[in-house]
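The full complex has more chains than appear here; those shown keep their coordinates.
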Amino acid sequence: MQWLDHSIMRTRGVAQGRTPDTHLLTEARQGKYHYTIGPYSDPVLSIRPGDRVVVETRDAFEGKVKTEADLPSRVLNMPFVNPQNGPIMVEGAEKGDVVAVYIESMAPRGPNPRGTCAMIPQFGAMSGTSMTALLADSLPEIVRKIDLDEKGVYWSKRVTLPYCPHIGTLSCSPEIDSINTLPPDSHGGNMDLPDMGPGSITYLPVRTAGARLFIGDAHACQGDGEVCGTAVEYASTTTIHVDLIKGWQLEWPRLENESLIMAIGSARPLEDATRIAYKELILWMEAEYGYDRWDAYMMLSQCGKVRLGNFVDPKYTVGAGISKNYLK
Amino acid sequence: MQWLDHSIMRTRGVAQGRTPDTHLLTEARQGKYHYTIGPYSDPVLSIRPGDRVVVETRDAFEGKVKTEADLPSRVLNMPFVNPQNGPIMVEGAEKGDVVAVYIESMAPRGPNPRGTCAMIPQFGAMSGTSMTALLADSLPEIVRKIDLDEKGVYWSKRVTLPYCPHIGTLSCSPEIDSINTLPPDSHGGNMDLPDMGPGSITYLPVRTAGARLFIGDAHACQGDGEVCGTAVEYASTTTIHVDLIKGWQLEWPRLENESLIMAIGSARPLEDATRIAYKELILWMEAEYGYDRWDAYMMLSQCGKVRLGNFVDPKYTVGAGISKNYLK
Amino acid sequence: MQWLDHSIMRTRGVAQGRTPDTHLLTEARQGKYHYTIGPYSDPVLSIRPGDRVVVETRDAFEGKVKTEADLPSRVLNMPFVNPQNGPIMVEGAEKGDVVAVYIESMAPRGPNPRGTCAMIPQFGAMSGTSMTALLADSLPEIVRKIDLDEKGVYWSKRVTLPYCPHIGTLSCSPEIDSINTLPPDSHGGNMDLPDMGPGSITYLPVRTAGARLFIGDAHACQGDGEVCGTAVEYASTTTIHVDLIKGWQLEWPRLENESLIMAIGSARPLEDATRIAYKELILWMEAEYGYDRWDAYMMLSQCGKVRLGNFVDPKYTVGAGISKNYLK
């Protein structure tokens, strides 16, 4: 793909020109999956910038919701959900650098692949939750198992949804915190952003030596906001390319694809997530695309694009983007 | 347009089959523009369902910002901004009905049309405001005058933006309140939603006899969220068709275009606007498209589309939509 | 009371020295109570600064909830609730002035006075509401009728609460809006602030000629936040003194009693109400009590007092105060 050759990853990454090695991070090799993202776990893999990793992710329920009778409140053991592959050590990565993750492909894993969507008690945007605490009864607990392949997500007899895979959780380690895999934050984490699929590059701030990359939580598709609390969660084979950009100080994750650049913020309330995303985008346009700060601010008021990732996780995630047409 | 024939407006509106009259609501005929939306002002026009109205809207600054030296803090006199045409009385409209407003076209008005964008002190998403009160200094006050026509918005030497017109403020009157033209709310008002342009139909709840339709605040284009606080504000000639749907009880405005249906919510914080929009959409799918409530909720978690209208007005506005493909 | 002689009302009000007239604003004289606060209603009374008014307020349910079987969802007709006495015209009041309202006393009205507390569907802090829209079921609808007198509020066999009366809704008219009596805002309105009882002076910004004072919504007691959505609502005889302070430009209401001064903000989310209150208090200390702005800010971080009025109304209300000990 031609745009890729002009991407930030390719033009600023340290891997330039080298032939990548491919690593297989199978379930077996991963062994123990992780429920926190932090500096205290043992690496499973060490790679060089430019390398390709084929990752076998588990679904956010760890595969425990096998049938529509397996209610999450019975089969899950909080906070042991949303298991992550990693940490993958990236050679040469230091605090103040950025790890770039290009997603080459995401395929359903296993025979007769099925995804899982669930309404979980005290979870989801239209229910009281542990954070928006109410005295109202929970909504009913419902599980849906959905057949899927690379052509479609077979939601119901009436509706087939397009297969639009993306990674829900992606991050390098925070500097000193070890954070469970439910909240997104400035390190990345559980952003649940539909743009983070094949053909995208995510830029993640490095905060510890080796970066310690974590990845998991594949979605076969997801609507804006992930309103009921879950996407079509599935086990995937996700193939990524990882590169390293030295000395790029980011406060928050960023993303690039063929048509846009996007800054990503996670916070509550939702306007604060949006503010972070837009502020980071404005500062990016100022620092790297020759825009005056106020010109960028006023122009985004005319052409900025907002994607609501989720408004159900412990922090909500928003991406603010601008078409590459305006960056030339 | 074929989709229009199958729209809710055409299939449920009372105008069916009649030849519309066209009314001209010129600046002269409007006379005094309105700064509140309510039941206490004198009608300027009375129309029959199905009629067409050609409206001369003024820009949100009332045309007072003529050059880039006309700073809003000097030339504006709050709260006398965002002037509205109307109220237009719709024959037969009663509390519990819905007025449908199809936008046929929006053209810049006057010779050498120019739009206006401004950074206004204590306004905009990235500044302290009267509602998010801080001790920080205001951002600089800046005005941009922008040439535009029906082919483009000539933002700068570097950037031409597409002409994507829409109406910022549209509503019927509340039942007893008379609300200034800055906040959006369940009656509609200053929603600043980019989808509300030519080719869209907006459905507004009727709360007083005759509906009392108000319209104004044309934007030549606007990004998601209207981050700096203003769009490319301009004086327009906006042509609408107005119909009446009897006995459709809506709590909040809704919208339809060729490809989707959308429910609209306005509130603070932003997640509450999003909750309203999604809840209304779910109840709509349940009431009129044969969906089970929980199926709709879980499915929107996979395919719902969110548009951030504004996060700068006294309430923020969000539209939640679903493709018509899934409603057949 | 000695402090009253040194209050802002007494030292800066125009009434100084004159003997007040007393006006009776009985139910009969009021006639039609008001459901919006605005500039469009007919005055019921005109008074001179310094005058005393004995007001017969109706309870927020208009007296319609007579027994515990009178469920609000059945007997109320929204938005016709929270009826207000007024508008009372204050001679000489102009935009840019302040009306001071000292509450002399509040007594239960009628034989065998009883208050009313209710859990109303889709209302209250621990339920989904029209603004925090959820799919969860409503909480049960429950009415409590509570005997009360000036010695106590006889909540249950187990608990007698102290009689701590205050006015829930108090305001002058906005300039152009006519706002229903549920939301509080910068004009005052439905603040539900327990400090606003006998022995307090509230300072309200004047925005229209004659001020147009509205008052209603007496509470026999109320906890911080009014969590279930209603206080012990009752019909009262409330005696106030009204004075006028010329040329005091306030953006938001303020309050004074024997021991503190307090600024009041209303907004969503709740932190924004708190920000407004603290900002107004800091600017007040700077403008009138000889404090440097940053000294006031840092000192309030050590001794500021916050009262949560309500977090159930369309906007939430917070008062931020400082002891008069630190203002000498």
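Letters are used for the chains, namely A, B and C, taken in the order the chains are written, and counting of residues starts over at 1 for each.
In the analysis below, contacts are C-beta pairs under 8 Å (C-beta built on N, C-alpha and C of every residue); 3 or more make two chains touch, one makes a residue touch a chain.
Everything numeric in this text was worked out from a predicted model, so none of it was measured.
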Overall number of sequence copies in the complex as this file defines it, 3 displayed: 4
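Heads up, the rule we're going with is that only the chains that are shown with their structure count from here on.
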Centroid distance [mean C-alpha coordinates] between chain C and chain A, Å: 48
Distance between the centres, which are taken as Cα means, of chain C and chain B, whole angstrom: 34
Shared-contact residues (touching 2 or more other chains) in chain A: 126, 139, 269
Chain C-touching residues of chain B, taken from the complex the two chains share: 35-36, 38, 40, 79, 130-135, 175-180, 186, 251, 265, 267-269, 272, 275-276, 279-280, 282, 293, 297
Residues on chain B engaged by chain A in the complex (per definition of touch): 117, 119, 124-126, 139-140, 142, 144, 153, 155-156, 158-159, 161, 221-232, 268-271, 274-275, 278-279, 282, 294-295, 297-306, 308, 311, 316, 320, 326
For the chain C and chain A complex, residues of the former touching the latter: 126-128, 132-139, 269
